[in-house]
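Sharing a structure below in structure tokens format, with a few things to ask.
Excluded from the complex is one protein chain; the other protein chains are retained at their positions.
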């Protein structure tokens, strides 16, 4: 299950969406924004996205995860648009019969999401400057 | 933070209790009861606990986790008493600056909890029989 | 004197009580008390080799000394958590 949303991520709904009596374990990962990075303070964030491709690539991730692990349900939700520090930008929930699977699969999903999903973060620093974040690239 | 409760675990509250602007990642683990184990159906469960010792040992677990990992907050909640299949018996939430830490620490906590915390599960099978679960011991 | 030992799960089930009373003279060590437990409540003999003892909310060895003020419990293999 893949969702892109411009609203606050409803973590309760995300958890419920993967619960199932065949599952003994649920692992939920939430990525939130720290207010301080190094010595700079974040005022807010904007997430831009190439939506058709992001959904396609996230569906490929989910399919690959289901090939690799014995999971019951997967829900990946990414928030887009304007966020404040402390709000969740991404939620990944995995349910599985056994707990090791849910941990491994959840970690693999967030690691992979950060590699290949066309979503970009803009830091709006508290000092009024802005910066698109592009790992490995000097601005 | 350690909690033993006879009520439904409030997962939203557990998540909120570990969120912090110093944290970039939250991992929540929920242990739920499958309705089917092998070819037997679970009607309900009862969890018994040696409460004073369980709290002491859980506090030791939390302290050891904080020594091993750079975490911001930990909340371990175990449900006691009567549960139906599908309800969560345990919730463990970990927040940390970086995501790998939260995954590792969360998995270590649930693995360790199952070794040394004096809490016991009784399976009330749908066929009317009952059985205390004691890993490694023939009944 | 009478030492009350807390029982849980299958130990409670086999003994039919949550508090086993054992007549003994204290201080004594856990190993000595184990023998008295079996003498007092034979149904516990088959499971006791699989159980640990706790003294004052901490796992104990056979050498751990039990005083009059100690709180003592028999800890069968635990099964908290899930999956």
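Letters are used for the chains, namely A, B and C, taken in the order the chains are written, and counting of residues starts over at 1 for each.
The working rule: contacts are C-beta pairs under 8 Å (C-beta built on N, C-alpha and C of every residue); 3 or more make two chains touch, one makes a residue touch a chain.
What you are looking at is a predicted structure, and each value in this text was computed from that prediction instead of being measured.
Looking at B:6, B:82 or B:98, the residue that reaches the missing chain in the full complex is B:98. On the side of subunit A, the interface with the absent chain consists of residues 31-34, 47-50, 52-54, 56-57, 78, 88-90, 110, 113-122, 132-137, 139, using the contact rule stated above.
One rule holds for everything that comes next: only the chains that are shown with their structure count from here on.
Subunit A and subunit C, compared by their mean Cα positions, are separated by 49 Å. Separating the centre of subunit B from that of subunit C, both taken as means of CA atoms, is a distance of 25 Å.
Annotation for subunit C: residues touching 2 or more other chains are 82-83.
Among the residues of subunit A, those in touch with two or more other chains are 24-25, 97, 99.
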